[in-house]
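Have a look at the structure below before the remarks.
Here the complex is missing one protein chain, while the rest keep their positions.
Coming up: subunit A.
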Amino acid sequence: MSHAHELSLGIIDSASPPVFQTPTKCIHQPDDVSRFLASAAYRDIGLFILQLNHAVCPRQPAGSSTPTTFPLGSKSTRTASIRSCQTLLFSIRDLIDKAPPDPGSQRFGNVSFRKWFELLKEELGDLLDDGLLGQTLRIGNGHAKDEVASYLLGSFGSSQRLDYGTGHELNFLAFLGCLWKLGHFKDGIQGGDIERELVLLVIQPYLEIVRQLITTYTLEPAGSHGVWGLDDHSFIPYIFGSAQLTRPISSELEPMPTDGSVRGAPKPSDVTNPSIVESMRHVNMYFSAVAFINDVKKGPFWEHSPMLFDISGIKDGWGKINKGMIKMFNAEVLSKFPVIQHFPFGSLFSWDENRQPLEQGRRRQVASSHVPLS
């Protein structure tokens, strides 16, 4: 019998840590992508996303007719590991004040982003030495820090190209995945609570900082599919945001529903209604992402975001959208050479072949969430 919490990323034994290394690129040509799809890193990224996704799905408490939902809201938490990540993120955000955009910039991307990025590089070491994070990263005589830092540094766009995309977003997930593997989040209740806090109290603030970077430094939509992609910059808010609105599960063992919406959820078609989007932007991650599109884009929604427009016509609820988003993330982010070629591999997200085939129970779980993981 499988348990939902078995669907989670493993934590390393701190007594015998792996040999930490500075992550390096291993995907050099399109053919290498299939090798990546057979790697331990790919398995771990998939597991981590599914684990977080499952956590924000609404719950139906026994003996109650009112489902429990997990909206965005207050950022305060008593969990020290979550607070350490928030402190890190807010320090990173505050660097924006020290690198105001260059008023004379003629290209679209503002060159002051390079100054911001330099500041981040300079301060990153100290930021990661701080408090609880510092304790976690002292594993392996401090070499863990170098490995983990490289994913964090890769999470905020390219200072050279002055752009930001889903590959950078993936680096942030890997950064959190590294901390997870190092046991940083052991102070929370695993199997739901701590994962929820990660999504709502760390990933959402990260996305908000990224949006601030995008608007402050007008980071280019380079590498985007234009109107034919889901979004110019982001993907994960659509995964976790649709999960927040999916039909509730009544036990932690229940797999992620693949259709239906929680009672009281906005309709998928509300995505095309700007005033509903605005009213939901501080409640739900999907609507928060659409609201940002409405902030920065001028023109008919169906024209600049035809994919989101079409998805808003789905009749089978947010569970169906969530299932589709995960399949799409797998195909359009993890399996696309132009995106995944930049992802670096180390000891925690390893290029090694996946030698831990999912056991029967997990395999069933994964299969029922329709994610081609192997």
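Quick note on the criterion: a contact is a pair of C-beta atoms (placed from the backbone, for glycine too) under 8 Å apart; a residue touches a chain by one contact, two chains touch by 3 or more; residues count from 1.
Going forward, contacts and distances are computed from a predicted model.
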item	value
Protein name as given in UniProt for the chain not displayed, "Eukaryotic translation initiation factor 3 subunit C", "Phosphatidylinositol glycan anchor biosynthesis class H", "Glucosamine-6-phosphate isomerase" or "Serine/threonine-protein phosphatase"	"Serine/threonine-protein phosphatase"
Residue of A:186, A:225, A:263 or A:282 in touch with the missing chain, whole complex considered	A:225
Sole contact to the chain not displayed, among A:75, A:93, A:138 or A:161	A:161
Touching the absent chain when the full complex is considered, from A:63, A:103 or A:299	A:299
Residue ranges of subunit A at the interface with the undisplayed chain	106-108, 158, 160-161, 218, 220-221, 224-229, 232, 296-300, 302-304, 306-307, 309-314, 320-321, 323-325, 327-328, 331, 336, 338
